[in-house]
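As you look at this complex, bear in mind that one protein chain is not there, while each of the others sits in place.
Entry: chain A
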Amino acid sequence: MTNAALVLEDGRVFCGEAYGATGVSLGEVVFSTAMTGYQETLTDPSYHRQIVVQTAPQIGNTGWNDEDDESSRIWVAGYVVRDPARTPSNWRSKRGLDEELTNQGIVGIAGLDTRTLTRHIREQGAMRAGVFSGSGLTDDASMVEQVKASAQMVGANLAVDVTTSKPYVVEAIGAKKFTVAALDLGIKSNTPRMMAARGIEVHVLPLTSSFEDILKVSPDGLFLSNGPGDPATQDHAIALTKEALGRKLPLFGICFGNQILGRAVGRGTYKMRYGHRGINIPVIDVATGKVAITSQNHGFALEGTPGEEFSSEFGRAVLSHYCPNDGTVEGVRLLDAPAFSVQYHPEAAAGPHDAAPLFDEFVTLMNEAR
């Protein structure tokens, strides 16, 4: 029955059944502990070049609908599940997950012991891997070779792969109050929606945009989106960010955007052992002590100690949020410039809406800057 294999760079091989398309897919193997929202996960550009393991065993139950995509396509390189649904059931479902994966050419694997795999990743760290099935399935040694020959995540500039080729506009809902330039490093559909709902007209701009391109839309604020890859590669985005900070243009960043803001104010970033991927992750706001349950998807993080205040070329800043699970820095805020960012996803999708008020905070910043 074994007709697919997940091969890790450390030589460990997990056998299973082909799921979705067959062939070979290579990427970094990571696990997500989200129990809902596989459609949003699969279409999240931040998962570009990653093979995603779902720790929740029953996946695909609600099929695939036409409303919940977070971008125009599935971005994960490969997909690993234990018990995929044979037939979906949900009033919004249009087709099965299996069918959608096949249509989009996503190579997956099912039926393996995802818990043993997850524990392995937890202990050994996220690493390169490959899903092999159909004609791609060969002997273990040559599959391991292929995995070892694939690109590393550290040093990978992936945002260029996922950014929009042309600028586009998401209209404000109701009266337009603000204009925001959103730098697309891998933006999810729900992010402009969240801003639009607050009267913001969002101009989503390609990563290659110049600061002049940004100024052309007469923005009240700059938004840095989430995205894949190593933030250390994002010199251009960091340069744009510094321009904005220098001009005191209100700025809000999430996830990858948090790392870019952090680097812009002189903080380093590092690759985490296995990252944070889930929709149950607590974050504490240092200022209020309140907990938000957040949606997260990051393999890199900002260096530093939660609550730490430091000075930068743009004045004082503070590491404003942290994850109490492991002390990871989850946000940065400038005290002398209108800029802040968080490492998690206030736009949720998938995930809880606890952090949604951060968009209101962005609105407040823009109001104050007027």
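Everything that follows uses one rule, which is that a residue touches a chain if its C-beta (ideal position, glycine included) is under 8 Å from a C-beta of that chain, and two chains touch if they have at least 3 such contacts; residues count from 1.
Note that contacts and distances are computed from a predicted model.
One subunit of the complex is not drawn; among "Cytochrome bc1 complex cytochrome b subunit", "Multiple sugar transport system permease protein", "Carbamoyl phosphate synthase large chain" or "XdhC family protein", its UniProt record names it "Carbamoyl phosphate synthase large chain".
For the chain missing from the display, the contacting residue among A:39, A:71 or A:297 is A:39, taking the whole complex into account. Here one chain is not drawn; of A:45, A:88, A:130 or A:192, the residue touching it is A:88. The chain not shown here touches chain A at positions 1, 14-16, 31, 33-37, 39-40, 55-58, 61-62, 65, 67-68, 82-83, 85-92, 111-116, 118-119, 122, 278-282, 284, 289-291, 293, 324-326, 348-353.
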